[in-house]
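Excluded from the complex is one protein chain; the other protein chains are retained at their positions.
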Amino acid sequence: MFIGRVKGSLWATRKDEKLSGLKFLVVELDEYNGPQHSLVAADNTGAGLDDLVLVSTGSAARMSLENPEIPVDAVIVGIIDSVEIDQ
Amino acid sequence: MFIGRVKGSLWATRKDEKLSGLKFLVVELDEYNGPQHSLVAADNTGAGLDDLVLVSTGSAARMSLENPEIPVDAVIVGIIDSVEIDQ
Amino acid sequence: MFIGRVKGSLWATRKDEKLSGLKFLVVELDEYNGPQHSLVAADNTGAGLDDLVLVSTGSAARMSLENPEIPVDAVIVGIIDSVEIDQ
Amino acid sequence: MFIGRVKGSLWATRKDEKLSGLKFLVVELDEYNGPQHSLVAADNTGAGLDDLVLVSTGSAARMSLENPEIPVDAVIVGIIDSVEIDQ
Partner (left out) sequence: MFIGRVKGSLWATRKDEKLSGLKFLVVELDEYNGPQHSLVAADNTGAGLDDLVLVSTGSAARMSLENPEIPVDAVIVGIIDSVEIDQ
């Protein structure tokens, strides 16, 4: 999974109808995570702007949705309370 | 998912017959997304040149097609109205 | 999917028997595609040296083969006639 | 799979309930592995701080969990005793 920070959201009226009702957040990946800077994730936890979140990607993401046939490849699966890193 | 902009399209007469009827668009990934510059996505929303689009990849992409056995690993699942980023 | 150009081929006598009969081509990914320079793809279209090709990766690749249980993660699914990019 | 070193852990009270009971460790990927610096993996082996671990990602990760429908895309599948690299 990735650690990221919610930086914004996006709207799309013309979209695959299976995506209806989902909230799409732009998540900036923690620089700790390498070259990928951000991605768009469906939100399943009620995350808000600036929340530090845990993002699951690939086929695992669909396991977090009620309907595993929704064409989504990244989902916010948790709002992080704290991260402890041993320097 | 990725945010990208439609930059062009491609044609291939000699191809896997399961791909017949699909439109293939070249999508330049938003520089906000890191090192991958572009990819080719099947279009499911009627997106056109310069449209800002939402792209789903991996096995999720096939969930957006009528037949999930089509060998496609990226699909445009939405045409973006607006993106709000907290600077 | 990726756009790439066929740059060569490879042979492996000692291999998983499910791979027998498949042709393996080395495909240089279009610089337009970011940091990944090349990959090896099974060929399903009769592509030849220097052909511009469309490559599907991940689980989608196996959908292009008769037997979806072949351990292949990239397949050439089309030989590109033309790419139109809006400069 | 990736070789990585456990650098910390994270807690998230508000999360997908399927994730309950899982321990999440921050794993710094061995610089030997390229641009991705770290990821978050569920721990299945009792790994601790500074342990050198083997991480499996993608759909394979869920195969290491009792319930393959848990939305997790990376799991620690082994604590490495030794790595022998031919210089």
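Order of writing sets the labels: A, B, C and D. Residues in every chain begin at 1.
Just so it is clear, a contact is a pair of C-beta atoms (placed from the backbone, for glycine too) under 8 Å apart; a residue touches a chain by one contact, two chains touch by 3 or more.
Note that this is a predicted model, so its numbers are computed, not measured.
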Residues belonging to chain C that touch the chain removed from view: 7-16, 18-19, 24, 26, 35-41, 49-50, 58-59, 61-62, 69-74
Chain D residues touching the omitted chain (full complex): 1-3, 32-35, 44-46, 54, 56-64, 75, 77-86
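What we mean here is this: only the chains that are shown with their structure count from here on.
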Cα superposition of chain C on its sequence copy chain D - rotation in ° rounded to nearest 5: 145
Chain centre separation (chain A, chain B; CA means) in Å: 19
Distance from the mean Cα position of chain C to that of chain A, given in whole angstrom: 30
Contacts with two or more other chains, residues of chain A listed in rising order: 35, 58-59, 61-62
